[in-house]
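Mind having a look at this structure? Questions to follow.
Missing here is one protein chain; the remaining ones are kept as they sit in the complex.
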Amino acid sequence: MTPTASDLQRVLEKIHRDLQPRLGQGRVADYIPALAGADPRRFAMAVATLEGAELGVGEVDAPFSVQSISKVYALTLVLRRLGERVFERVGREPSGSAFNSLVLLEHERGVPRNPFINAGALVVTDLLLEEHPDDPLGALLELVRGLARSAAVHVDGRVAQSEKAHSHRNQALAALMKSFGTIRGEVATLIDVYCAQCAITMSCRELARSFLYLANHGLPPGAGEEARLLTRSQAKRLGALMLTCGLYDESGDFAFRVGLPGKSGVSGGVVAVIPGLLSVAVWSPALDEHGNSRAGIEALEQFTTETGVSIF
Amino acid sequence: MTPTASDLQRVLEKIHRDLQPRLGQGRVADYIPALAGADPRRFAMAVATLEGAELGVGEVDAPFSVQSISKVYALTLVLRRLGERVFERVGREPSGSAFNSLVLLEHERGVPRNPFINAGALVVTDLLLEEHPDDPLGALLELVRGLARSAAVHVDGRVAQSEKAHSHRNQALAALMKSFGTIRGEVATLIDVYCAQCAITMSCRELARSFLYLANHGLPPGAGEEARLLTRSQAKRLGALMLTCGLYDESGDFAFRVGLPGKSGVSGGVVAVIPGLLSVAVWSPALDEHGNSRAGIEALEQFTTETGVSIF
Amino acid sequence: MTPTASDLQRVLEKIHRDLQPRLGQGRVADYIPALAGADPRRFAMAVATLEGAELGVGEVDAPFSVQSISKVYALTLVLRRLGERVFERVGREPSGSAFNSLVLLEHERGVPRNPFINAGALVVTDLLLEEHPDDPLGALLELVRGLARSAAVHVDGRVAQSEKAHSHRNQALAALMKSFGTIRGEVATLIDVYCAQCAITMSCRELARSFLYLANHGLPPGAGEEARLLTRSQAKRLGALMLTCGLYDESGDFAFRVGLPGKSGVSGGVVAVIPGLLSVAVWSPALDEHGNSRAGIEALEQFTTETGVSIF
Partner (left out) sequence: MTPTASDLQRVLEKIHRDLQPRLGQGRVADYIPALAGADPRRFAMAVATLEGAELGVGEVDAPFSVQSISKVYALTLVLRRLGERVFERVGREPSGSAFNSLVLLEHERGVPRNPFINAGALVVTDLLLEEHPDDPLGALLELVRGLARSAAVHVDGRVAQSEKAHSHRNQALAALMKSFGTIRGEVATLIDVYCAQCAITMSCRELARSFLYLANHGLPPGAGEEARLLTRSQAKRLGALMLTCGLYDESGDFAFRVGLPGKSGVSGGVVAVIPGLLSVAVWSPALDEHGNSRAGIEALEQFTTETGVSIF
């Protein structure tokens, strides 16, 4: 009972209609000026299927910076290079704490709980710098452009600058990990690359498309085995990480309500994957108290309810 | 590419062979005398499929107390009665802490993180007492006997007594939640029922069979809709909870390695579910440092690798 | 430049006058009904000097339950019997946490930070039960009656009952320590004695008098050496404990503002000592956010400012 493309389009349209009265509820991220100006009522939702269909509602071509969603791309790059060795420097347990907390980091002697809290993502970017010392950001952009099949994917310099000007807490995380030896590169360089990475900008349509490799167990659809990004086992593991840790300290709630591996960003993007079937992206800037898109999570909950697809 | 019954039996036998040299590595739970005497080298693994096949290796008919695995049955009973209202008194986020920690409980004003840490399970049992005031344990036993299709399922009185004699930490959790109002019944009664619940005893074969209702999205296989225990949505949610919280602070690692919703007990049992397909139980008393069966987790990891089944 | 008795009386009267407009500001302890009814505007202040003078203003003869102030008497009894061995079961560091927190207790494997947080006081009462198994409360009352030179000192049964009915958090602390082995007696008995101890009732005048042994370095004034309660060194140590830990997580602030070793109770009593000179007690039931008498602390701050006495 796999839904057809026209079923999916109908579901998206219903979701769009149903959400109208609640769009704009919540707070836009205001920790950096470059995000604070976003209109909380904006909305887009896009689906890409392994069969090649692309569907969408709302502003599916409007670009936005994907923020923490970029952590999945960076992790994919270093996993491909280093395999299990990645997990010598970062854990894989839900943290039970806010995304930018230093508490657990100190208790656990500088080894972050998982690659999706900020501390863990900084370690992943540090590994990216080690593996691609000449042009880490270029390597990342090349990957994302390929996955999104779009040369329009770019780093928004204004957003990156704004991130950097408000990066004291990430600097604190990096300096603390440097003191423990978990971070090995220069803190200043690391913060530069990390802020640029968070400012990777694309549309909702491109975002959905770019996650199809995870729906396809590590292989970008249509590509030959030589282009495989992750082994089937690695893809399973990345999916498990997204399910348990992808939405910060709301991950359990997201798993409970939506039941899919997903990843969110503070700009209001959320992307999720149904293994073997499709990937789905939503964007709406108004956030809930955990820093995740309120409409994004509601849309995905309704999506799984209406289509009846679930991994459980 | 669903594995056949004979495929599955071959996989179980291979796992059994491969594990031989490592059986007995780890420590048997020693916090109560009734468990401390277990032979760490014992091993059983059983599979029950939705098509009705039952397969096994090792001591599949040896009874053992399921300990924390009973938390799933208790939660099922109160979910069926109360639905979402359960989550007014217990959360659904991974805890990031040990199973019996009081720290988060205090920070979060007496509301446990999820129903599978001890504090949360005590709340669930408190709800069970409210819903079945006359014979809470009887109601639970009736459910489990029906699911396991076995009248042999029973409470091991000696284990229950031993649990009770060493229940000071659980008493501390209950008293703290009583002070916050999360627990409403008498602490002493609650501890009695909770210790008895943990001492529910059955074989590995019965355990695998008893979880088929979760593989079947809430409906015991072969039963009519009137016997449904959980709605499809509730079953999805329980699966998500097991995946994110079922193995204490090793849940992330279990999701990462095994990729299935599961639940463990300190006596060395682990049970997991492949939605739409089968349930699988392992028992081996030697534990890892998180209190989960070492051989049990290895067996399940190999099981998903060999069969190629995964939810991701 | 030691103040004379008439200087002291003048200072007390000035404090009484100056405090009038602010009496009643703050909240009376409301966690038990027996305290919640207190009139927040009541006030008494009494001084007893080593030279034998006794001075006072306000309701110096009104009885009130001393609550946590009793922890000093209990500690004195067990210190006299066990000396340094007391500190094998309880620490002597400020806790940095609220008086009834379980967090540090868990991190530090059941050994409370100091004898004045509730966990530590429970350990001290557990030691009291070990040392005076027949009549621990009787031994304590005998000590306090002797120090206060008053047979009127008694346990208020209604307050003790009320304490007990709301003792779930203390039960949690005791059960947790029992699980770690720091508490050795029965939790139920311990809670009974502890609740009775907190309900020891006396007047402000009697309270001031009863602390003269600490002003006199361990020897009740006028008594012979055979009646010594603490060695000079033990008295020094108890003074240091009071200064660093006597007012819960407001101890540092109290040391900063008042600069004297002191101890407070949730009923609104505060007592302090100027070694070599005098002891001073205040009672006013309206509390600040840390659970200490607001007027009591202000009165003591003004007392040290006006008299110019200080240990620093």
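For clarity, chains are labelled A, B and C in written order, and residue numbers in each chain start from 1.
Quick note on the criterion: a residue touches a chain if its C-beta (ideal position, glycine included) is under 8 Å from a C-beta of that chain, and two chains touch if they have at least 3 such contacts.
The structure presented is a predicted model; accordingly, all values stated were derived computationally and were not measured.
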Result, missing-chain neighbours among shown chains, is A, C
Per the touch definition above, residue among A:16, A:42, A:178 or A:294 touching the missing chain:
A:178
Would you indicate which residue among C:27, C:81, C:166 or C:236 is in contact with the undisplayed chain?
C:236
Those residues of subunit C that touch the unshown chain are 91-97, 104, 113-114, 217, 232-233, 235-237, 239-241, 243-245, 249-253, 255-257, 259, 261, 275, 305, 310-312
Since one chain isn't shown, list which residues of subunit A touch it in the complete complex.
101-103, 105-107, 166, 168-169, 171-176, 178-179, 187
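Here, only the chains that are shown with their structure count from here on.
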Does the chain-touch network form a line, ring, star, complete graph or other?
line
Give the identifier of the chain nearest to the protein's overall CA centre, each chain being represented by its own CA mean.
B
Which chain's centre, taken as the mean of its Cα atoms, is farthest from the centre of subunit C?
A
Take the average of all CA coordinates in subunit B, do the same for subunit C, and state the distance between these two points in whole angstrom.
48
Distance between chain centroids, defined by C-alpha means - subunit A, subunit C (Å)
56
Taking each chain's mean CA coordinate, subunit A and subunit B are separated, in whole Å, by 32
Please list all residues of subunit C that touch 2 or more other chains.
none
